[in-house]
Structure formats: structure tokens, C-alpha cells
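Just dropping this structure here.
Note that one protein chain is taken out, while the other chains of the complex remain in position.
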Amino acid sequence: MPSLITETPQEGFALAITLSQKGVAKTQPDAEVRKDLRPDYARDPDSLIHVSQVIAVHFQTVAAANNYWRD
Amino acid sequence: MPSLITETPQEGFALAITLSQKGVAKTQPDAEVRKDLRPDYARDPDSLIHVSQVIAVHFQTVAAANNYWRD
Amino acid sequence: MPSLITETPQEGFALAITLSQKGVAKTQPDAEVRKDLRPDYARDPDSLIHVSQVIAVHFQTVAAANNYWRD
Amino acid sequence: MPSLITETPQEGFALAITLSQKGVAKTQPDAEVRKDLRPDYARDPDSLIHVSQVIAVHFQTVAAANNYWRD
Amino acid sequence: MPSLITETPQEGFALAITLSQKGVAKTQPDAEVRKDLRPDYARDPDSLIHVSQVIAVHFQTVAAANNYWRD
Partner (left out) sequence: MPSLITETPQEGFALAITLSQKGVAKTQPDAEVRKDLRPDYARDPDSLIHVSQVIAVHFQTVAAANNYWRD
């Protein structure tokens, strides 16, 4: 995460996903454990919707940082 | 998602829905699995309300990007 | 939803409710199913609080769009 | 709700509470049912925290409307 | 809550905590009941995380009110 500035909304969305994963990884630093949990939440609609919500909050930040790629 | 700019609030809302689905699809990339989960959450009021919340967050971003379609 | 601009905060709140319902309706387009689910969540405090939260997020957007009806 | 403008932060907080209750009342218009549900959620910590969150979102809106009562 | 303006971020965070507690207290005004519920949620990770979220929303408001203590 060298910068919040991205070329396109698409890249900004990718950054938002990275940030949401980073929030999880900082709380559970063991990559092996995170991998074990994956099948669980990747098939649980409520978990998926919740992940989508975290991405939405980060995308709001990234979009504002980029002045909504208006220019 | 070439741009966050839309002609109307209606199109902005449609974009917010797309963004919320994209957040799910990036976490569960298997379209078949997502399809299997659909009957589940589409009949669960709490899931539906949660989806509506994610859309609301994205709509906030899209609306700000479009200066609330004031002009 | 022709516009986010409303005459009064009261109308803005009504629009926020409409937007939160629209988020649900786009995910579960079958009006019959939505009607069946209603008795469920309309008597579940947690569901009601969650609906109220989605309305709050949309009201934030609508209020900003209207410059908080300051003028 | 004639206006989002209040004299003090204290009154602004009271308005945020009113708005959060209004979000519930619009979804469950039957005051009798709402009264029946009250003992339930008023003793459930998670419900109380969730209500507090909805108030927080509305307070954010009201505080912005009042330019944070800076003047 | 005479004002949202605080000297430091530290005091602003303390105010955010006060606001989150106030949101609960207004919904469950009986201090005795709130005290009884405390052991419950103070040992439930999910409740603690949720409280932390409400504080985060209020801190966002307080930080904006103070222009992020930039000066």
C-alpha cells in the first residue's frame, strides 16, 4: 500500500479488497489458519455479504482519495 | 466499471448494486457456488436487509461521485 | 427516483425508506416472497433495528444531497 | 422533523434518537407490536449496541447539518 | 456533551466512547439493568467488536468536528 491513488475505479476496487483482507490478516496473522477458515466463509452467504460491506467502506475511502476519478 | 459517473440516480443505484455483487464475486469467484447460495439468502430477511445495507454504502459513494446529480 | 432533491427533511426520510426497500427488491424481485417474509422481520427487533440502520445510511446520502435543507 | 438544525449537540443527539426510532416505526407501524418487542431488545446487549450504532449514524448526519455546532 | 470540540484526539476518543454509551443509556435508561448486562457483553468478543464499531462511527464525527486536530 504505497498510495491510495489509482489510475482507474477498477484498480481502486482491487485496492479496497486488499485493504479488507489486510484488516483480517493483521488480526489473524497465521496464513495457514486463514486458509483453513476460507472454505467456511466462502460458502456462507452472510459472511460473503459482510466481506462485501467491508470492501464497500474501503472503496468509499479510496474513491474519495482519488476524487472519484472524475478528471 | 469504467467510471463512477452516471446520467441519473437510477443508473447510480444500479451501479451500487453491481459494486455490491462484485464484492461478493471477488471473495467467492465460483459463479456456480454463488448461484447455489442464492435461494438461501434471497429468502432470509436478514440477509436481504444486509445486502440492502451494502448497496446503501456504495450508493453513498456513487452519489458523492456524481455530486448528487444536482446539476 | 427521478432525483435525490426533496423539499423537506420529512420527504428526504421517506426517500431514504424507499431506497432501502429498493435495495431489498432488487435482490429478491418476487413481491410475493417479500410479502411472505414481512411478518417475520416486522416482529423481530434485530431485523427492525437493521432496517433502521439501512435507512440511516441512505438518509445520510439524501441529506447531503440536499445540503441538509439548510437554506 | 421540521429541520435538522438544532441549538446544541445535546438536542442534535435527541434528534438522532428520534430518527432511529422513526426508522423502526415506519417498518413496523403498529405501536402495540413495537411496545411488545421492547422488553426483549432493551435487555439484550447486542440489540442495545445495535440501536446505539443506528443513533451514531444519524448523529453523524445531524452533526454535519449543524456544522458540528462550531460557531 | 456541551460541545464536540476537544483539545486532543485522546479526548475526542473519550467523547466518542461517551456518545456510544449514551446511545445505549437512552434506549435502556435503567442503570441497574445496564450493569447486569455488562458481564455478558464484556466477555463476548462479538459484542466488544460491535461496541468498538459504534465508537469508530462517533469518533469519525468528533474527528471531523475538530478538523482532525490538524492545527
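Before moving on, here are some points about what is shown:
For reference, chains read A, B, C, D and E in written order, and residue numbers begin at 1 within each chain.
Basically, a contact is a pair of C-beta atoms (placed from the backbone, for glycine too) under 8 Å apart; a residue touches a chain by one contact, two chains touch by 3 or more.
Here the structure is a predicted model, which means the values were calculated and not measured.
The chain not shown here makes contact, within the complete complex, with A, E.
From the options E:Ile5, E:Ala25 or E:Ala63, the residue with contact to the chain not on display is E:Ala63. Residue positions on subunit E in contact with the hidden chain: 8-10, 13, 17, 42-43, 45-46, 48-53, 55-57, 59-60, 63-64, 68-70, in rising order.
For subunit A, the residues touching the absent chain in the complete assembly are 1-5, 19-24, 26-28, 33, 37, 40-41, 44, 46-47, 50-51, 53-54, 57-58, 60-61, 64-65.
We adopt the following convention: only the chains that are shown with their structure count from here on.
For the pair subunit B and subunit C, the fraction of shared interface numbers is less than half, so the two copies use mostly different residues to meet. Taking each chain's centre as the mean of its C-alpha atoms, subunit C lies 15 Å from subunit D. Averaging Cα coordinates per chain places subunit A and subunit C 26 Å apart. Within subunit E, no positions touching two or more other chains are listed.
The set of touching chain pairs reads A-B, B-C, C-D, D-E, using the touch definition from the header.
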